[in-house]
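Read through the structure below, which is laid out as structure tokens, and then see the notes.
Excluded from the complex is one protein chain; the other protein chains are retained at their positions.
A, B and C label the chains in the order they appear, each numbered from 1.
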Amino acid sequence: MNFWRFLLKMDRRIIFVLVGLAVATPLVVPLNLPVRVTEPVRRLYRAINEIPSNSKPVIISVDYDPSTVPELRPMTLAVLRHCFRRKIPVIVITMLPAGAGLARDAMETVASEFPGSSYGKDFVYMGYKPGASLVMVGIGQDFQGTYPADGFGKPSAELDILKGLHNYDDIAMVLDFTGSSIYESWIMFAYQKYGCKVGAGVTAVMASDAYPYLNTGQLVGLLGGLSGAAEYEQLINWPGNATIGMDAQSVVHILIIVLILLGNIAYFVTRKKHGAAQVAGQGQKGSS
Amino acid sequence: MSFAGARLLHISLCVLAGSLVLCGQALCQSAPPDTPPSPATDLVVKDTPDDDGGSVTLSWSLSADDKGGAKDVLSYEIRRSKSPDGPFTTIKKVLKGTSSTTDEKKVENNVDYYYQVVTKDASSETPSAVAGPVRAHVQWFNLGRLNTLLITILYTALLLYFISRAKKGEKLFVRRIAGLDALDEAVGCAPEMGKPALYVPGISTISDVATIASVNILSGVARTVADYDTRLIVPNFDPIVMTVAQEVVREGYMAAGKPEAYREEDVFYVTSSQFPFVAAVDGIMVRERPATNLFIGMFFAESLILAETGASTGAIQIAGTDAIAQLPFFIAACDYTLIGEELYAASAYLSRAPLLLGSLKGQDWMKMFLIGCIFIGLVTLNVGFAGFKSLFDLPLTIFR
Amino acid sequence: MRRQVPLVICFVAGVLMLAQSFVPPLNWFYTNALAWARIISCIAVFIGLISLVRLHATKVRRRAADWKFSIITLLALLYMMLAGLLTRYGVFVKLHGQCVPGSMGDKIVTGFQNAFNFQDIFLNIQIPVQATMFSLLAFYIASAAFRAFRARTFEATLLLVAATIVMLGRVPVGHYIWGVPQATAWILDVPNTAAKRGIMIGIGLGMTSTALKIMLGIERTYLGIKD
Partner (left out) sequence: MTGLELFWTWVAAFLTLSIYSFLYKDNVFYKIAEHLVVGVSVGYIFTINWFQGLHPYLFHPLAKSGQEPINLLRLIPFFLGLLFLLRISRKYNWLSRFTIALVMGISCGVSIPYTIEARLIEQTKASMIDFTQQPSIWAGICSAIILVGTIATLVFFFFSKEHKGVLGGTARVGIVFIMVGFGASFGYTVMARVSLLIGRLNFLINDWAKGTYHFIFG
């Protein structure tokens, strides 16, 4: 019985240590727990899988800032890896000033994993341009007019990947990774106006708002939060940060559930010993 | 060869190639490639409703070549003139697939205007029939917000009516609110332990109504604290809120007859950055060890950081917020939580001033009115009449 | 003068603001008033500054507890203010837009350059501390759940059961347990929506009545005026 009494009066710092370990351990020693792939993620995977290799490029719009990096960077990497592996040319852009460094970082990380790929031919970084919706419309009218040079100042005319690329007709798909509503602008301009397919990756909190677009076909697929990214990693069979992160998430969630259960068992076991009088005095904690 | 020469050669080659292609197309196709797109039809122009003039709204049916047709429409150009015969000047361009827009480009009020919409493809254009005349007017009332205005008037009337009844001395019943009963008790226990009380009036500006409600509650708290001769620490996120909090706390001490016990340096500004503010308040909680922590006002993600740190020091904690997303965390980590509307009711309840109690009664009547509306809406809608529900449209369009 | 004038100002400003939403020609007042409020709140920052400096300077002077740390605050404040002003006004710094994530959410700041390490300090001192403070929630959410989710009362039991099901439904393990994904979605879509909607209407009523009372001068506590 002492165990239960100890549990009830346990120093909360023990919980902190457990949570810290639960998150840190999978980061160091990946568990690779199985993930069940959900339909929106599978749809995006299929859509990218259907794009012919070495043909039309995809636009990857990296529109997140440092606050949503933990959720959105892993899915950006997973989709980039899929494209690189299938030899789909990739055009990386960003609509957020804060996204510039992050977009480049994501692209360079994946590019370095594919030694055969070359800048300008297989992938290109066009940098940040202010005025998201203007840029989206601009791409529909004249891509090279909108982006006369890439993110490093090299003229677009010198980049192989952009040769013969005029507008959305020459683009296989737009993929947007964002923690804001920019993906809705992509739907509005790239899809509604110009008929270009749009896929999105958003934070877990935003995913429920994005589902309706999936049902109406305005989005070809959707990745929501870390779990969406982990499912995508599973589909391309390339466990990365999201799979590791989901391991950590699973462990912490289970830890909290176990703690709650133990706490309740302890509560009922000790209550029997002390009788009901003390319970009545427990006040209102936990309700209001 | 010089650069210019190469360039010239390149251009001439391109022109040559281009004309060859054109010839080829002309030979192969019976129809010329440059058929102008079919025009936009049914152009309707009218004064933009519910505005202060200077704007005309246009709508039209898409050209037959937009989307379904040959799909070569690129845009529509809006042209305007003061005479039906022109000359028409271009006002703006809209993308294909657009069938309505507004003209707000230096539109003079009460002047006749004529419009046409020109359908454009890559190389040619087709104007629509001219529509007009139309005049932009100033509307003195925004009909689209009539429902909002009516509810505002009704609510104001209800509040004033019950307040006047309360003024006449009528006894109004207000039920017990558990969190508020606890408030007095919690504030009272600080002096017994010889410790200060901490009051955080949220992390928003004074323009947030929740902050205003919090300041009202602070006033009551200050009076109780002053009665007990305890210190009241109020760290602030916003300088204006700080100023108001200082006024209110000083007034509270004066009301308790202890103006000399008021210490202005205990109601202070920390920073207007969310987490630096939390870091500082956490520090106060573990160093000053207040016996009572009150978190009342507008809170964001920091709610649980504050409440858990406070819980670890063993303080009695009472929270109140209208931030729905934060309520679960306050409920889990605090002893009592004022949920949503209870926060607003609290100032009335604490002061027990008849005027404010009267307003609670008005609030309840408004609640009944809205529940009644829901029922009428349900019944009418389910027997096939949608008119009642459309009274709740925003903006209201049924009177247009 | 001291009591009546503020109440009249409040009433007039409130009525004009209210009226402009119904009377389109009054829109100019709205645009102006928002700019006015912005200017006032910017000037108010000086009051905050004075309060902060006074608090910490007093601590240092009185050698109060932790007074040495107050010196850190004062020095950091002084340095950031000077660096910010000099960066912008300094003749030797050529301006061109540079953007950083703002202090709360996505506010974007343009027009500062990294002279005096203004930007570096913000990005490497304030941002990491903010992010780390925010991440403390991962620990606190666990300790709060452990402490509070006890089946003491019927309501507490509901809280804990709903939380447990949703937590389970959010991770892959839960997807393998029959009924959990469906129950999670249902709880989030149905009871959760209902409760939020009801609370939201209640809050709307409370907010409006408080705002009306202040506008009409019935509630005047905020001015430090006693009835």
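Definition applied: contacts are C-beta pairs under 8 Å (C-beta built on N, C-alpha and C of every residue); 3 or more make two chains touch, one makes a residue touch a chain.
Because the structure is predicted, anything quoted here is derived from the model rather than measured.
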*So which shown chains sit in contact with the chain we cannot see?*
A, B, C
*Looking at B:64, B:95, B:143 or B:172, which makes contact with the chain not pictured?*
B:172
*Residue ranges of chain A at the interface with the undisplayed chain*: 13, 16, 19, 23-24, 27-28, 69-71, 203-205, 225-227, 241, 245, 248-249, 252-253, 256, 287
*Sites on chain B contacted by the missing partner chain, in the whole complex*: 145, 147-148, 151-152, 155, 172-175, 177, 206-209, 212, 240, 243-244, 247, 270-273, 275-276, 279-280, 282-283, 286-287, 325, 327-329, 331-332, 339-342, 345, 349, 360-361, 363-364, 367, 370-371, 373-374, 377-378, 381-382, 384, 386, 388-389, 392-394
*List the residues of chain C that touch the chain left out of this view.*
2, 5-7, 9-18, 21-22, 30, 32-50, 52, 66, 69-70, 72-81, 83-85, 88, 102-103, 109, 111-112, 118, 120-139, 141, 145, 155-156, 158-167, 169-171, 186-205, 207-208, 211-212, 214-215, 222-224
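As a convention for this text, only the chains that are shown with their structure count from here on.
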*Which chains share more C-beta contacts than any other pair?*
B-C
*Can you check how far apart chain B and chain C are, centre to centre, with Cα atoms defining each centre and the answer in Å?*
15
*Calculate how many whole Å lie between the centre of chain A and the centre of chain C, each centre taken as the average of the chain's C-alpha atoms.*
26
*Tell me, which residues of chain A touch at least two other chains?*
12, 284-288
_Set of chain B residues in contact with two or more other chains_ = 331-332, 339
*Interface residues, chain B side, partner chain A - complex*: 74, 95-97, 178-179, 312, 331-332, 335-337, 339
*For the chain C and chain A complex, residues of the former touching the latter*: 99-101, 105-106, 108, 110, 127, 131, 138-139, 141-143, 145-153, 155-156, 159-160, 163-164, 167-168, 170-173, 175-176, 188
*Which positions of chain B touch chain C when the two form their complex?*
50-53, 138-142, 145, 148-149, 152, 155-156, 159-160, 163, 205-207, 209-210, 212-213, 215-216, 219, 236, 238-240, 242-244, 247-248, 250-251, 254-255, 265, 268-276, 278-279, 287, 301-302, 304-305, 307-309, 311, 322, 324, 327-329, 331-333, 339-341, 343-345, 347, 351, 353, 355-356, 359, 362-363, 366-367, 370
